[in-house]
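Below is a structure I'd like to ask you about.
Every protein chain but one is kept in place in this view of the complex.
Chain lettering (A, B and C) follows the sequence in which the chains are written, and residue indices restart at 1 in each chain.
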Amino acid sequence: MDFQLSDEQKLLADSLEGWLRKQYAFEDWRKLVRSELGYSQANWQTFAEMGWLGVALPEDHGGLGGGPVETMVIAERFGAALVAEPYFSSIVLGGGLVAIAGDQAQQAEILPKLAEGRIKLAFAFAEHGSRFALNEVATKATKTGAGYAISGKKIVVWDAPGADLLIVLARTAGGSGDENGLGLFLVDNKAAGVTRRDYRTVDARRAADISFENASAIALGDAEAAFPHVMAVVDKAIAYLAAEAVGAMQVLHETTLAYVKTRKQFGRAIGDFQVIQHRMVDMMIHLESARSLALLATLKADAPAPERAKAAAAAKVQIGKSGRWVGQQAVQLHGGMGMTDELNVGHYMKRLMMIDTAFGHADYHQRRFAALANAEAA
Amino acid sequence: MDFQLSDEQKLLADSLEGWLRKQYAFEDWRKLVRSELGYSQANWQTFAEMGWLGVALPEDHGGLGGGPVETMVIAERFGAALVAEPYFSSIVLGGGLVAIAGDQAQQAEILPKLAEGRIKLAFAFAEHGSRFALNEVATKATKTGAGYAISGKKIVVWDAPGADLLIVLARTAGGSGDENGLGLFLVDNKAAGVTRRDYRTVDARRAADISFENASAIALGDAEAAFPHVMAVVDKAIAYLAAEAVGAMQVLHETTLAYVKTRKQFGRAIGDFQVIQHRMVDMMIHLESARSLALLATLKADAPAPERAKAAAAAKVQIGKSGRWVGQQAVQLHGGMGMTDELNVGHYMKRLMMIDTAFGHADYHQRRFAALANAEAA
Amino acid sequence: MNLELSDADRAFQAEVRDFVRSSLPPELAERNRRHMHLAKQDYVTWHRLLNKRGWGAPNWPKEFGGTDWNPVQRYIFDEECAIADAPPLVPFGISMVGPVIYTFGTPAQKAHYLPRILSMEDWWCQGYSEPGSGSDLASLRTRAESDGDDYIVTGHKIWTTQAHFADMMFCLVRTDAQAKPQEGISFLLIDMKTPGITVRPIISIDEGHGVNEVFLDGVRVPKANRIGQEGKGWTYAKFLLGNERTTIAEVSTSKQRLRRLKTIARAEMAQGASLLEDPAFRDKVAAVEIELLALEYTNLRVLAAETAGKGVGPEASMLKIRGSEIQQTITELVCEALGYYAAPFEHAPEGSNLAPLGPDYAQGRMESFLYNRATTIYGGSNEIQRNIIAKMVLGL
Partner (left out) sequence: MNLELSDADRAFQAEVRDFVRSSLPPELAERNRRHMHLAKQDYVTWHRLLNKRGWGAPNWPKEFGGTDWNPVQRYIFDEECAIADAPPLVPFGISMVGPVIYTFGTPAQKAHYLPRILSMEDWWCQGYSEPGSGSDLASLRTRAESDGDDYIVTGHKIWTTQAHFADMMFCLVRTDAQAKPQEGISFLLIDMKTPGITVRPIISIDEGHGVNEVFLDGVRVPKANRIGQEGKGWTYAKFLLGNERTTIAEVSTSKQRLRRLKTIARAEMAQGASLLEDPAFRDKVAAVEIELLALEYTNLRVLAAETAGKGVGPEASMLKIRGSEIQQTITELVCEALGYYAAPFEHAPEGSNLAPLGPDYAQGRMESFLYNRATTIYGGSNEIQRNIIAKMVLGL
């Protein structure tokens, strides 16, 4: 049992922290998210050059062959800086899906470009009416001569506006809710039959609702058996989000702690009041509990499916509950200042709320955890 | 809209408070509950003489014709004094069932004796395996020449050891879970075929598990259509328990408030610490919320079934949650002293826990409330 | 004891309902449903419709143009307005400064200001908080120096709701720097058009503009605009804060939001059933509905005590605590009910022909959640409210 970062992992952490400290202050972030694209293409190239895009991609295809721990190191730092660049969509989800579901040729084609920052991916899976169930897919993929034609509507596709390729979860067989008959399909974001409605999200990122009308597509690997791959990548993505949330909560805890030490009311720093002190302690307990389960989800990310899924579900529950609580308390303890768009605190709260929503709220994963844990013990 | 007690109701409250103050101090209670019977027959006679047993029974049959408000006035005072005499079992449940389900002759026979304290009733409804569902009844009532024969097993029949007559909920027709085919049956507690295992409960009261083997019984009213009567009486009983809980919480709040004002640690009264102050405030909020819904359940106790049931369910949820929280915090704030059998605080906590258990925990009634409230709004 | 409305109350309820149904412009109700921050004209329109009916100041005595309604009538009125999605009444004039003026004002102040509040010729704002004194009002630093018949006011107010709409501000200022913190404060009525006043918007986390900073730089205010005695401003400020007992719990608004929450949860599907049938979500909705029911009856008990002339003590802080917590729970559950459609955060300009994103009921819900995070902060944070109860009610 070992909870220490390796020397290489520490170097990675240091290089991230150094760059972010210099290039990614809150005011830099604010400018980026107000731009049309919502992030910086130059930053993305830097991420490629620093090796961050490829660090967890396979060595055979231009990556550095790192694993979930490297991804966690990145996630935690990106969470602390609110990084808006589409690492999560393009690398964790997109790269993850290509690496697990794509055939050798597809991997060889796509992954090196991803690592070099030459293309970006977005994953279109959610539909209105399926809520968080990944197997409830109404979007259809129909075999054509050259490949597939996709029809259907996907909602809230994160980072779709800036993506080159979309990976679309669609049904080739079976009925709604079947885990069989689901495939992943590569669709050019500019292809005919792809209609995007782009928008900003509450956490200042970009997303789109996308209609597909017989959009031309090719299957990423097996067109009928993608579901286990999706679940595997989503569980890894949850580990990423958990670490991102830990980074964000850490900043909120530090920022709020500094604030309560200096803000005066009734002639005393508000941090002198016992109720505020205990609130800060409970914030810390939430943060440390979230950190423990983010670690667990990371270290189980390559474990057999039930073990992996149980750890991911537990982490998702914890970051959902803790993230909301820590975010809301940070706003509360900042008083009126916490309510302003000008301060960073509210933006962290919003991001944590969106992390809770991604792939299903705490409730949803609590039920998933119960099913897995109770099956195990029976 | 009016939340004031009438002059008569105030008199009733005064007479209860006066008597309890003189005759029912905690040390008196402690002696009573350690006796074989667990309460005082002399007190019971006093209750009869003071008119408390009959106050809410029908005027036609020896009662004073009072209603739910009079019952609430009694419940709150009895809750504050932890009164162990079987008012709830004998009068609220037993008397309530006879008054609603019994035919005229049965009412004329039983109710005056109840009001005079000459007989006591206990209500045998719960079965292991049915948890809190009152319609899940496996105990059978079979027609015989003279009446019915009861066979089955009832658990945790409150106050059965001291009762003269048992009212048994049993099935004459239908299968488990059917609301039709249920009847109420009067069984002599000493009848052949009745085997009782008596015991003490955690709140220092008395109860019994009872086996019936062809025990001779007569039907209380209609032997197949008692279920709506049972629900009506149980909802009134919940209003009683809610008011009893309010009385108990009030004492815990006052006792704990007095304690934190005098108990010193680190050279200050612990009530000087802001965390303790806010805890006391939250205790008060719980108490007042419980009081509001106890009132609502009381004032809706004679309303049409869905309205009555919704108010009772809401009150049961509130007193379940608040009662547990207030009880546990009272123990916590009393520190080691709160953990002793010698102090009254732990006994109130135990009683509040049993009140939450009676007829189903907060969860159970929250679901019941949701079903009623969502049907109403749809 | 009984919970029934009297026949007179029922008749009143029907009267209010009929009026609101026939008078409230549907597009106004619709805008109120969708937006946290209405345009000034929306508030004014509704206020004037009410005032025309004689209901411009539900809480005022008849002699000043009020309704003389009893608390039960005000409760009924609030309920009916909330059910119809009417815009909230703007509190600064009728609920806050109005009673101060008719209780402590000079005949001239009454004659001038009260009719203008009723007609909404004057929109008021509240100059209490300052950057250094949020919940701790006694530490305020805005100073008013005597200069003949005037004061010269200099200072910096913050979190001033709708100052950008306001014609007048009631304002706490320090007239005596030597006195103890709570003494030496005076209560002034300041014309917002006076030279030296600058209003700067504060954008809140919902990206809306509701609150402002107000800078006062050598603002000349006639002493005739002072309420009551110099140095006694704290008394009037406390009177004002203590006056808002009956609506502070926001029960009617929360009930309406809860109805909407259920509508949304009925429409949202989760694995073949509506979200309202999902056990975990249903339980959370039921839990808050029961909390709200408890709050409603606690509020009614307080109203009844008020009607019975018992006066309302600091127990009312309890209503503020639970009311704000429940508002936050409901607005958060609404966002949870929306699932992924809680995410889009586009503020389409009025009159835009872009179809709304996601279902229509999703519009403005996240904004509402975000803006409501302030309810546990403003008007004395919930931490302060608990301090007040501990001290004033529990004697701790």
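Observations, loosely collected:
Simple rule for what comes next: contacts are C-beta pairs under 8 Å (C-beta built on N, C-alpha and C of every residue); 3 or more make two chains touch, one makes a residue touch a chain.
Since we're looking at a predicted model, the values are computed, not measured.
By the touch rule given at the top, the unshown chain touches A, B, C in the complete complex.
Looking at B:56, B:92, B:126 or B:352, the residue that reaches the missing chain in the full complex is B:126. Across the entire complex, the residue among A:11, A:281 or A:305 in touch with the chain not shown is A:281. Listed residues A:74, A:93, A:137 or A:299: the one in touch with the omitted chain is A:299.
Of the options A:13, A:48, A:64 or A:257, the residue whose C-beta touches the omitted chain is A:257. Residues 1-6, 9, 69, 257, 260-261, 271-272, 274, 276-278, 280-282, 284-285, 288-293, 295-296, 298-300, 314, 317-318, 363, 366-367, 369-370, 373-374, 377-378 are the ones on chain A that touch the missing chain.
Mapped onto chain C, the footprint of the missing chain covers residues 279-280, 283.
The chain not displayed touches chain B at residues 126, 128-133, 136, 155-156, 177, 197, 199-203, 207, 209, 264-267, 273, 275-276, 324, 328, 331-332, 335-336, 338-342, 346-347, 349-350, 353-354, 357, 361, 363, 366-367.
Just so it is clear, only the chains that are shown with their structure count from here on.
When every chain is represented by the mean of its C-alpha atoms, the one lying closest to the mean of all protein C-alpha atoms is C. Centre-to-centre spacing of chain A and chain C amounts to 39 Å, using the average Cα coordinate of each chain. One inter-chain figure worth recording: chain B and chain C are separated by 42 Å, centre to centre, where each centre is the mean of the chain's CA atoms. Chain B has its Cα centroid 52 Å from the Cα centroid of chain A.
With touch defined as above, residues shared between interfaces to two or more other chains in chain C number as follows: 383, 386. In chain B, the residues touching two or more other chains are 274, 278.
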